[in-house]
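Handing you this structure, nothing more for now.
All protein chains but one are shown at their positions in the complex.
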Amino acid sequence: MAIRERLSGNEAVAYAIKQINPDVMPAFPITPSTEIPQYVATYIANGEIDTEFIHVESEHSAMSATLGACAAGARALTATSSCGMALMWEELYVAASDRLPIVLALVNRALTGPININADHSDSMGARDSGWIQIYAESNQEVYDNFLQAFPIAEHKDVQLPIMICQDGFITSHGVENILLVEDDLVKEFVGERNPEHYLLNPNEKMSVGPYAVSNYYMETKKAQREAMNNAKRVILEMAERFEKMTGRKYGFFEEYCMDDAEYAVVIIGSAAGTCKAAIDEIRQTTGKKVGLLKIRVFRPFPEEEIALALKDMKAIAILDRSEMFSATSGPLGAEVRAALYGVKSQAEVVNYFYGLGGRDITVDDFKVVYDKLEKIAETGEITDMYDYIGLRSR
Amino acid sequence: MISDRINEKSPWQDITEGNKIYEAATSREFCTGEWRTSTPVFDGMKCKQCLLCVPVCPDSSIPVKDQRRMAFDLDHCKGCGICAKVCPFGAITMREGK
Partner (left out) sequence: MKNTVEIRWHGRGGQGAKTAALLLADVAFKTGKYVQGFPEYGPERMGAPITAYNRISEDPITVHSNIYEPRFVAVVDDSLLESIDVTAGLAKDGAIIINTAKPMEEIRPLLRGYEGQVTLIDARAISIEALGKNFPNSPMLAAVVAVSGVMEKDAFLSEMRASFLHKFAKKPEVIDGNMKALELAFDAV
């Protein structure tokens, strides 16, 4: 029987870490992820787990120590947010190219400029090309469930890639919600032990990690990373299936909410998807309009074909980005989903809106406006604002 | 030899995951001596076995046995001349060519 609880998103991740009892956690505090290492340190101090906690002097060191521990053969993880991850930048790429199955608990927060501590996806979206698997959560339940699946995905022999488990800063990290926890013994069985084939602390095998790769090797290395990312698609679904057998909770690359007969769809990542669901329920109950939602869970690897097939028959689609990439056109999600639709020759009208930057709230009413706009666009075939903002003050 | 298994002709499928190398001291297989344009010449008569040349060699090309230096490892010596510069007794001189 699942354990009924109420936890914040940070508590849920820390609890998952406690249940997994990993070998090494180097971490440096940064809002809003600070509570995760704080709770883990408490578990260690209380003797509840025997994880080795390493106090480091910066996030650069946190990720360096994590990859060192992982290369040594340990199951290693860290947690961070925003500028903390920016300071890990160099090591993010090293972890991926060295094929180290590290888990990063990322609590999404806007990158500084201007300084801000609230939720948006600029930190992880900036790292979307670093070679990490990225899985996002709508709720505390999802971030907990995703975290339990993280090590089995990353450590799978066909993957061997680092993975970041993302949740929206404060909105889920500090919000308390109902949650169903999995029993310790089931978690232990699901996550298992890490048994790397090669590791630095193996006395029977001498080994070098992270050698210099000249042009003659670099491109082949990148191709191998791509292949692993491709394999991750299959493994992510396999783990989701195993997880469903254990808990009854179903996961995939994305969640389709009311999409069976939908004509107007929103595509979104993260906690705002829940607010969108409430808007859909209201719209369908009051007007019967066929509105739906595609909530991206897995952004890396990007499930291009699957997304395109799910969306291709819509009349109009709004892709909502919680970060800028200053191409002066799309946001990151907008660009990739639109490209995917081109591949299936979809006739859907597509717009790309920015929302929630630096923690700007998005409400049920905001989503109703989005669906109204989509309906109007589909009726008139005219798009006046291909790239627009939700909740922006403007003259 | 690792270079028999992985080299600049290897297809991507044959390169180890993350370029990890599952053996030690593989740099021995790489004969940097081929780069040499001038060669150190050792004069055993002048050498006092102070061993100052040994730690300064960037390529570990001066082997030591029983606290005495041996002949240069010319498979790996790049001919940089640091040993000649550091020798207080003029026991090492640099000669043009291999």
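We just call them A and B in the order they show up, numbering each chain from 1.
Criterion: a contact is a pair of C-beta atoms (placed from the backbone, for glycine too) under 8 Å apart; a residue touches a chain by one contact, two chains touch by 3 or more.
Just so it is clear, the model here is predicted, and its values are computed rather than measured.
Participant: Omitted chain: which shown chains does it touch?
Facilitator: Per the contact definition above, the missing chain touches A.
Participant: Which candidate, A:3, A:201, A:219 or A:278, sits in contact with the chain we can't see?
Facilitator: A:278
Participant: Please pick, from A:15, A:170, A:190 or A:371, the residue that touches the omitted chain in the full complex.
Facilitator: Among A:15, A:170, A:190 or A:371, only A:170 touches the chain that is not shown.
Participant: Return the single residue from A:76, A:94, A:143 or A:362 that touches the missing chain.
Facilitator: Hidden-chain contact among the options goes to A:362.
Participant: Decide which residue listed in A:112, A:178, A:329 or A:347 touches the omitted chain of the complex.
Facilitator: Hidden-chain contact among the options goes to A:178.
Participant: Residue-wise, where is chain A in contact with the chain that is not depicted?
Facilitator: Residues in contact with the chain left out: 6, 32, 117-118, 138-139, 168, 170-172, 174-178, 271-275, 277-278, 281-282, 359, 361-364.
Keep this in mind: only the chains that are shown with their structure count from here on.
Participant: Using mean CA coordinates as chain centres, what's the gap between chain A and chain B in Å?
Facilitator: That pair's centroid distance is 49 Å.
Participant: Spell out the part of chain A that touches chain B in their complex, as residue ranges.
Facilitator: Contacts found on chain A: 97-100, 160, 198, 205-211, 213, 216-217, 219-221, 223-224, 227-228.
Participant: Please output the residues of chain B touching chain A within their complex, sorted ascending.
Facilitator: Within the complex, chain B touches chain A at residues 8, 10-13, 15, 17-26.
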